[in-house]
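The following block contains the structure, expressed as structure tokens.
All protein chains but one are shown in place.
The letters A and B name the chains in turn, as written, and every chain counts its residues from 1.
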Amino acid sequence: MNRLIAATALLMTSAALANAEGVLNLYNWGNYTSPEMIAKFEAETGIKVTITDYDSNDTALAKIEAGGHGFDLVVPSANFISIYRDKGLIAELDLSKLAKHSNIAPEWANVEWDAGRKFSVPWQWGTTGVAVNTSVYGGDINTSSIWLDPPPELVGKINVTPEMNDVVNLAIMYVGGLPCTEDTAILKKARDVLVAAKPAWMSMDYGMEDKMAVGDVPASVYWNGGILRARLINPDVVYGYPREGYIVWMDSVALLSDAANVDNAYKFLDFIMVPEHAAMISAFARYANGIAGSDAFMPDDMKTAPEVVIPEEFKAAGHFLPTCSPKAQEYVTAIWTELQK
Amino acid sequence: MATAPLKSAPRNAEQRAAAQTVRRNWLLSAPALALVALFASLPLGIVLVYSFLEAGQYGNVEWRFSTAGWTSVILTRDIFDGTVGFADAHLTIIWRSVKLSLLTTLITLIVGFPTAWFIATRPPRSRALWLFLITVPFWTNLLIRTFAINEIIRNEGLINTVLLRLGLIAEPLRMIYTDGAVLVGMAYVFLPLMVLPLFAAMDRFDMRLLEAGYDLYASRWRVLRRIVLPIVRPGVVAGSILVFIPALGAYVTPRVLGGGKNMMLGNFIELQFGQGRNWPLGAAFSMALFAVVMLAMLAFVRAAGREGGR
Partner (left out) sequence: MRRFSITSLPGFTPIALLAFVALYLPIIALVVFSFNASKSMSVWGGFSLHWYESAWANDAMRDATTRSLVIAGWATLISTTAATLAALGTTRTAAFRGRTFIYGMVNQTLMVPEIVTAVSLLIFFAAIKVATGYQGLAYLVLAHSIWCMPLAYLPIRARLEGMDLALETAAADLYASRWQTLRRITLPLMMPGIIAGAMLAFVTSLDTVVITEFVKSAGQDTLATFMLGQLRRGVTPEVNAISTGLLVLTVLLLAAFFLITRKRG
């Protein structure tokens, strides 16, 4: 009994002692934060960083909405930033505390979803496409028909990552529409195509970096960086850009309105805008970042990787996912719910 | 009445002592009651309330009364033409959960009955060892056991590797991410839960009854059916409850082995509080699950009691 009290006391005091500078609670996508970068941050500032995972934008938003989460920073995708902002969940950044703010690359410095970057700092950006293990299927992979109208070799072997906006909008583009459309005819076709294709899927799960690398999953809708990591382990895994249309997205770090460790959060935000640190983040998850000057520090295999450097012939098919109007979002959610059966 | 005054005096003292005991019992139970009332019953009540509220646009709830949570359990409105129909999505999930839970109960019963009998009929020396051997998996962390099964049935798992090496198959058998995988996982996880109550009942079984049966020229099957089964029936019922109910609300096993596509009730409920952003629906489903479990338990207990209080 005495030992138990001692242990508890030890845990609490050690937590306090070790972090004389305090803590920082980061809420980020799973397998998306470079341990080296965190270690460097902790060493330089003495702040202890805890990272909690989420697997999708919607899960993160739901948790933050519920309140009482205890996080300081969250990393939503671009189309979610305005949702967080409109709901007052994230705070406007005091730019005077972010000396490195000017490091943000020009093409990402003034975006439609966050003018002047007053609410978010770039983390990484990438594309959502299709990945196939070419030892199972050797045909054309630059098309969404891989998962929406699969070839016989891939039936029953496809994973579709349950990121609602990515999946539904990919389907919308497959049937000829544009993301965030309110055209009910197109939406209906997209819904039908998705529902018809679902029996051919094997799973709706995350973690394809490892699962495709070890051969558990032969084909998947997934994000480019994750597939690059899989390819580095298993060269048979190839990333495809659906010519009917693929998604371009950016994840950025935002400060939560009820953050408890605001000063530490600002230190972190400033830290990740240093080119070397941004390159460390990219080197881990294998996505491009939005900080100018980081190219010099990026790993070599990323400078030429087809997953990161979009091939010329597919550039036009990429669509940056905007924030949909509430009506369009309602349709997307409804289609997704139906798909979840 | 002449006798009344004589009898009332001692009765009062007795009653007072009894009342004091009852008060003491309530006092003793108070800490436990307070804890449970505050952190189990009250939250449960809140869930019931939430099932009658409106879903917030991005999760959580709006404090407005709405029956949408409950109606969307069985009915759904087509988003494009507005027609109302049965939510076969939900019915599929409910049916899958019930089906898998019943199958799990059946499988664990068929495998667990001989196992429990085996342990119960060991000589007293080794019985403790066998009991220990069956309890170890029981107390092993659920995640560890689910993970262990996952490792065995994966495409690169033990079974496939062995079969490929032996040349019995050319390509790995796909067992993972199917309903079958979830079933195997659940049967594996719940088997000890079935064996232990069965063993408890069989432990009390008087083996001399078997001898009597054989003396009367009964065959082994007859003995099993007419002598053993009726007596260990309470164990069968207890084991079935202990397996069916958690199986119905299973979450970890279907999540890890089902690949997110073969959802059971537990996963579906979780989805509503996450991506699904429909707390009232999740709350309604939770209450429905709770009600079903209560009914199942009542049915089981009644079935146990019906065969005469043994």
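Quick note on the criterion: contacts are C-beta pairs under 8 Å (C-beta built on N, C-alpha and C of every residue); 3 or more make two chains touch, one makes a residue touch a chain.
Not measured: the values here are computed from a predicted model.
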item: Candidate in contact with the missing chain, chosen from B:28, B:75, B:169 or B:299; value: B:28
item: Among B:68, B:228 or B:243, the residue in touch with the chain that has been omitted; value: B:228
item: Per the touch definition above, residue among B:75, B:91, B:128 or B:299 touching the missing chain; value: B:128
item: Where the missing chain touches chain A, by residue; value: 1, 4, 7-8, 11, 23, 25, 27, 30-31, 50-53, 55, 66-72, 205-207, 209-211, 213-214, 260
item: In chain B, positions touching the absent partner; value: 18, 21-22, 24-33, 35-37, 39-44, 46-47, 50, 111-115, 117-119, 121, 128, 132-137, 139-152, 154, 156-158, 160-161, 188, 191-192, 207, 210-211, 214, 220-221, 223-224, 228, 245-246, 248-249, 251-252, 255-256, 265-266, 269-270, 273, 279, 282-283, 286-287, 289-290, 293-294, 297
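Throughout what follows, only the chains that are shown with their structure count from here on.
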item: Rounded Å distance between chain A and chain B, as computed from the means of their C-alpha atoms; value: 37
item: Residues of chain B touching chain A in the complex; value: 56-60, 79-80, 88-90, 92-93, 154-156, 172, 174, 176-177, 258-261, 263, 271, 273-278
item: Complex interface listing, chain A residues touching chain B; value: 56, 58-59, 61-63, 65-67, 83, 87, 156-157, 159, 162, 164, 184, 187-188, 191, 201-205, 214-216, 326, 331, 333-338, 340-341
